[in-house]
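Every protein chain but one is kept in place in this view of the complex.
Up next, subunit A:
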Amino acid sequence: MDSAEFVAEYRDLLAQLKRNEKRDINVLSMLAEDNKQHAPAIVRAIEKHILVAPAPVKLPALYVLDSIVKNVREPYKSLFSRGLPEVFGSVWDSTLPDRRGPLSRLFATWGGVFAPEVLERVKERMVSAAPPPMQQQFPGPAPMQQVLQLPAGAAYGVPPGQLTTVVSLAPPVQLQLGPMQLPHYAPPTMQFQPPSGMLPPSPQHGGWPQHQHHQQQQQQQQQMPFDPRLRRSRSPYGGPEQQQQQPLAPGQLSSLLSSLAQTGILKAPAAAAAWTDDPALRTTELAPAFIKEQHEGVIAALAQVSEQTRGAFLDLAFLRKQRQLGGGALSRSWYVTIDHWLAGTVAATETAQAFGGEEEEGGKEEEPPPLEPEDPTQPCCAISGEPFEKVYDQEREGWFFKGARRLAGDEAAAHGVPEGALVKVSALAEAAGGPGSDAAGGGVLDASGLAADLAAAAAAAGAEGGPALPQQQPQPQPQLPAAPAAEWEAKQGAVKSEHEAKAGVKREADGGTPEGKRQRAA
C-alpha cells in the first residue's frame, strides 16, 4: 500500500473514532506500529485531526497519540514532541474546566515519555489557556461556570490582553460523566497511583486543598475510563515496556501542578526581564539605525507576547467559525450609530483589558456571591435541583457552594423546603419574582467582572431599545459563547430592534436576528 493510500485510510479510521473505545484506539496504535515508514504522515494526520476535530472527539484521538508514544515510542515520540503543546492545548482549550481531569491525568503520565522541555511548553500552553468556548461568559447567569480554586498564597499572573480569568488546573471536583461503556482506553500509568481520590496530599505550600469528599470522588473514579485493571487485562501491549518509563513518584503530581501555577506567575516577568534589561530595546525613538538592524530581542519579545495571547485568539477564531457554521445563512447587520459605536467599542476594549488581568486601579466594587460552606449531603439546590458550583475560598480556606444560601425557619417553610436546606439564590429570586425578573441580579451572582460589565454595556446599548436583551436571557442560561464579538452582535441586535420598533414593524423571523443566530449556534 502506498503512503498516500495508507494515510488516507488511517485518517478515515481516525475520523470514525468518536468515543473512547479502547479497541479502536489500540487498532490505530498498532497500525502506527506496523507502518513506521509512514510515521511523519501518520503524525501529521493525528495532529491535524486533533486540531480540527470538534471538541468531544479530540480526547479519544489524544489517547491514540498517547498510546502510540508509550507503546510504539520512536520515531513517534520525537515527531509528536514538536506539535505537542499546540495539540494538547487545543484539546485543553476546548474542554470545560470541570472536564479537564482526564487531561490533567494524561499529562501527568507523560513525565519520562516526553522530554522535560516539551512538557514545559505544554505546561505553559495550559497555563496561558483561555476559557473554553462553551464557557465564555455572558451577562446573565451561567450555571456551568467553574472557577479555579487556587490554594491560599498562589496567585495567577495572567498576561495582559488575554481573555482569561480562570484556568482550572486543579483536578476536577465535580465530574459529571454520562453512562460509560467499557472498556475505555486509559492512559497507561504504571508509575503513578493516586493515593486516595485523585488528589495528591496537600502540602503546606503549592499543594491543592485536600478534597473533603473522598467517598464521592472514589465513586466517580469507578465510573471513569481511568481504571488500571482494565488496562492490564485488555491491553495488547504489556506493562514491562511501560515500567521502563521513569517513575513519577506519588506526590509528584502536586509539585508538578504547583509548578504549573508558578509558571504562570513567574513566566512573564522572568522572560520579559531578558529583553527589557537591554536599554537599547526600550527606545521610543524610531531612529533609522535602530530600524535597520536586526535585534534578536525584538523578535523574541514578539514571540513571547504572542505565546501569552495565542490561546485566547484561537478560542475566538474557533467561536467565530462555529457561529458561521452553526448559523446557517447569515446576513450582514447594519452598522450602529456613532453613540452606540462609542459606547460599545469602549466597553469591549475595556472589558477585554480588565478581563486580561491588567491591574486597573479603582475597579468597580463587585458584590461577592454568597458562599455557603460545602455540604456533601446536599450537592444540589433544594428548589431548582441544579448542582451547586464549588469554589475554594482563599481567605476562609475551605470549599464553598457558590451562590448558595442555607434556608432556615420561616424562609424554609415559605419555599417548602426542609429546615437547613441549601438553595441557589438565583432559584430564590426566580421563585419570588418569576423568571427574568432579576436578570441583573443573575449577572451579579455569576460574579465575574466581565458578566457585570457586559450586562452594563448591554444595558447601555439596549437602553433606548427597551429591555429586549435582558428579557431574552432565559434564567437557566444556555451556555452562550460571548466573546466581545458576540457581545457586539447582541448589541447590534438591540440596536436593530430599536430601529425596527421605530419603524413600527415586527421582526419577521427571529432566526434571522443576531440573537437568534447566537442562540442557535449555542
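Things worth noting here:
One rule holds for everything that comes next: a contact is a pair of C-beta atoms (placed from the backbone, for glycine too) under 8 Å apart; a residue touches a chain by one contact, two chains touch by 3 or more; residues count from 1.
The rule we apply is simple: contacts and distances are computed from a predicted model.
Between the names "ATP synthase mitochondrial F1 complex assembly factor 2", "Protein CLP1 homolog", "WD40-repeat-containing domain protein" or "Metaxin-2", the one given in UniProt for the chain missing from this structure view is "Protein CLP1 homolog". Of A:7, A:316 or A:404, it is A:316 that touches the chain left out of the display.
Mapped onto subunit A, contacts with the missing chain fall at residues 44, 47-48, 51-52, 82-83, 86-87, 159-162, 281-286, 288, 290-295, 298-299, 301-303, 305-306, 308-310, 313-314, 316-317, 320, 324, 329-338, 341-342, 344-346, 348-350, 352-353, 356, 358, 361, 484-485, 488-489, 492, 496, 499-500, 503, 505, 507-509, 512.
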